[in-house]
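Every protein chain of the complex appears in place save one, which is left out.
So that you can tell them apart, the chains are marked A, B and C in the order they are listed, and the count of residues begins at 1 in each.
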Amino acid sequence: MPPSRRLGFAGEFKIMTSKTISLNQLVAWLNKFSELVSAQCNYLTDLDAAIGDADHGTNMVRGMTAVMNAITAAPPSTIGDLFKVVGMTLVSTVGGASGPLYGTFFLRMGVTSGAVSELNGAQLLMALNAGMEGVVARGKPLANDKTLFDALAPALHAFAISLNSYHSFSDAALAAQMAAAVGRDATASLIARKGRASYLGERSIGHFDPGSASTALLFEALAEVLSGE
Amino acid sequence: MPPSRRLGFAGEFKIMTSKTISLNQLVAWLNKFSELVSAQCNYLTDLDAAIGDADHGTNMVRGMTAVMNAITAAPPSTIGDLFKVVGMTLVSTVGGASGPLYGTFFLRMGVTSGAVSELNGAQLLMALNAGMEGVVARGKPLANDKTLFDALAPALHAFAISLNSYHSFSDAALAAQMAAAVGRDATASLIARKGRASYLGERSIGHFDPGSASTALLFEALAEVLSGE
Amino acid sequence: MKKLINAPDNLVADALLGLAEATTELRIDHKNRIIYRAEPKQKGRVALISGGGSGHEPLHGGYVGLGMLDAACAGEVFTSPTPDQMLAATKQIDTGAGVLYIVKNYTGDIMNFEMAAELAISVAGINVLSVVTNDDVAVQDSLYTAGRRGVGVTVLLEKIVGAAAEEGQDLSTLSTLARDINNNGRSMGIALTSCTVPAVGKPTFDLPDNEMEIGIGIHGEPGRHRLPLGAAREIAEQLVEPILADFNFTSRPVIVMLNGMGASPLIELYLMYGEVAKILKRSGINVARNLIGNYITALDMAGCSVTLLSVDDQMIKLWDAPVKTLGLRWGI
Partner (left out) sequence: MKKLINAPDNLVADALLGLAEATTELRIDHKNRIIYRAEPKQKGRVALISGGGSGHEPLHGGYVGLGMLDAACAGEVFTSPTPDQMLAATKQIDTGAGVLYIVKNYTGDIMNFEMAAELAISVAGINVLSVVTNDDVAVQDSLYTAGRRGVGVTVLLEKIVGAAAEEGQDLSTLSTLARDINNNGRSMGIALTSCTVPAVGKPTFDLPDNEMEIGIGIHGEPGRHRLPLGAAREIAEQLVEPILADFNFTSRPVIVMLNGMGASPLIELYLMYGEVAKILKRSGINVARNLIGNYITALDMAGCSVTLLSVDDQMIKLWDAPVKTLGLRWGI
């Protein structure tokens, strides 16, 4: 497995740094993500029922509802704070595998973003990559282990390549959304090697990984919020 | 409640004493009864499921199978012994309400019959009456309590009246069979006042009493074995 | 029907084989289906026998042991054992001080224990007294019915009277204590599903997905009526209110049993206990002790029952006394 596949895009950043994404847009992203997991809670849980323990939807909804409550009650003033609150809230309210994974993802994004109120393309990509490195540190997923990493890694890869080709945020997010969806779909033919689904061995084949499906929603939310940027 | 209803026919016996029923015929009766409860096990249990605990069929089959095994293994040489073995076997193998009731019924029949190898009509009737008195002593059923007594009492009453009118064994048994069946059917409209069904109060209405149904089979068996006598 | 059994007809025999393997503290007469203490009670102490249909485990076999029963007679599923069994057990365990029969109020149990007692007294010359439990408030008590069913109080009675027997109290004192306990206890149960009697192979009653059966006993008998399936707090009302309407539990402390019917998981029983405790608190009832779990069951029925027993200091002391059985154990 080439390193670039493992950690998204690890090449040099030649992408435009003029256009930025604001704190408010990032809040809108999280809000959209929260809406999507709520709307698709049963779908996520049904995927988990097939090869896991039937709680991925409720886990994500519980977490993202808490996140939105937290940042509504005390709106963070920097992007670093925003992502740290998101990460800490997910860690504290989700539990299971997805709590530490999504939690660490956002915590690392927060640390990398720092006390700023906007991120340019390069900065956003670096934050996302740091988040993914956190996921890898926590869960040790490899490509094709049939986990959320199989949606996350291609999404970041596509996002990076697109931004790197001087595409718009909007186009890059769309590329990421599509790559995540393709990655999610590709999990169906895999044997799970991490998480609960791995207990099933061959019987896990033919089912989508629930975490990859929620990750696809994360990039669907990003694409929606950035559309037109 | 008139005493004649309570204890069957208590009048004077003017009936013919010339014709008799043999030990072998009584064994055939028991054998037929055993066949009938086996064939109708589910029916009896279903009746018990509706207003009791769903075991009357299995109870009666267990008991009568043990009875037939016992009298086949060591054929009793007198009618008294036959009925005592039947009663003791039922008491020892059935349990529940029907064990002591049917058990006492046959034990008392055995004591009353004595060490004989045949019974005339008057003797058979006396034995049956003694059996019913045993049931009354054990379970204290009153008429219309919705128990097996509601089939037993009219059956004995009809048997006595028929024999008393110089009818044949065959006709008398047929009368008893019909009276038992009518008694059983009449239990459907009663509120149970004895046994498990009494817990249901009004909800017991509309269901046949399972014990009255097995008692109806007892007289069906008698009528079948005596047909032509 | 999905059960961990070999064949319906062998369920009781096979379960007794398992019980025999489970512990060296019990001795099982497989032929007569009697469960004894491996180490009999010391001479001169009154012995306690109970029994009944199988399917209520751990009742009664799981309550044989130090501080509770001396013997339990197992009938077929939901069918009273036969007089032969009780008679054999009586002869085996009497140490000369007499035997107390603990009988749940069902026509079959009453008649079979009665026949056994007649034979024990007349044929074997053993001093036998019987106490009948009839604590189920779901059943109308009247001269014109078989009366109330014996349910949860049976467990509490076996514990308390068992401890008193261990202390050396005599037969008539024990029988008075037992009657006193029965008079001061009340129970009520509900079912979410019917049980399935193995020999029948299908549920005893059909209960739609959105209904519960109120006032069930422990034999899959239909209850007194049906209600739409309620929240736990409503179910708790349905259980506790009829009990409080029937007996005044405010004057003395109570022992509460929140009993599962066999297929309700412990997490639900904990939760139900919380709801019941709330009602008791609000009603000014002081809970001295409690039991939460599957203590008197109805095969694979989902549901629960509540038993309240009004107790005095003496009963609490006996309750706290050491007990060592498969079903209840503490202090030893």
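Everything that follows uses one rule, which is that a contact is a pair of C-beta atoms (placed from the backbone, for glycine too) under 8 Å apart; a residue touches a chain by one contact, two chains touch by 3 or more.
Just so we're clear, the structure is a prediction, and the values are computed from it rather than from any experiment.
Partner chains of the missing chain, restricted to those shown and counted over the full complex, are A, C. Contact with the omitted chain, checked across C:L171, C:L227 or C:L271, is made by C:L271. The residue from A:L23, A:L36 or A:I51 that touches the chain not shown here is A:I51.
Contact with the omitted chain, checked across C:I121, C:L171 or C:L229, is made by C:L229. Think of the hidden chain as still there; on chain A it touches residues 45, 49-55, 58-59, 62, 91-101, 138-139, 192-196, 198-201, 203. On the side of chain C, touch with the chain left out of the figure occurs at residues 2-7, 11, 14-23, 54-55, 57-58, 62, 192-193, 209, 212, 229, 231-233, 235, 262-275, 277, 290, 292, 294, 297, 299-300, 302-304, 326, 329-332.
Going forward, only the chains that are shown with their structure count from here on.
Arrangement of the chains shown, judged by which pairs touch: an irregular graph that fits none of the line, ring, star or complete shapes.
Mean C-alpha positions place chain B and chain C at a centre distance of 33 Å. Chain A and chain B have Cα centroids separated by 78 Å.
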